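Yeah, one chain of the complex is gone here, protein chain that is, but the others are all in their spots.
This part shows chain A:
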């Protein structure tokens, strides 16, 4: 069975910093992600807006895994979904994630666990353009467990992500 998997490496890119402890600063650069809905931390009109540098400040991790849309093992770097939700003080059961082209999926909050999905912004060390399914892509560590190799999980792996609404 172990041959079936490729070890997933979780590498802490940064030592945990005090960045997430205080209220969100307003975005200073181009907004790449907007989190709305049942959240306690906001920086713009009831929503939490993130630019790329803000995401980079949220203890990003690296996930190495293959995907069904890419060829070979890829290295993704991004913020764990759990860390992101904590940063916005999310208090809900379901996330509605939408893409630039308005493709939308529902992700249960339970999916946001340690070692679970991340909001990736680097692929193999490079920022992802829209043409490369960027700038944000929710990536599950597919190779780490068979539970992550289901059609439901694939459908939740939304790319060209730009909005998350936390629903009760």
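We adopt the following convention: contacts are C-beta pairs under 8 Å (C-beta built on N, C-alpha and C of every residue); 3 or more make two chains touch, one makes a residue touch a chain; residues count from 1.
The rule we apply is simple: contacts and distances are computed from a predicted model.
For the complex's missing chain, which UniProt name, "L-serine ammonia-lyase", "ABC transporter permease", "histidine kinase" or "Multi-component regulatory system-4"?
The UniProt record for the chain left out of view names it "histidine kinase".
Using the touch definition from the top, which of A:43, A:98 or A:149 touches the missing chain?
Selected residue, touching the omitted chain: A:149.
One chain is left out of this view; which of A:45, A:71 or A:110 touches it in the full complex?
A:71
By the contact definition given up top, give the residues of chain A that touch the hidden chain.
Answer for chain A: residues 4, 68-71, 100-101, 129-133, 146, 149-151, 153-155, 157, 159-160 touch the chain left out.
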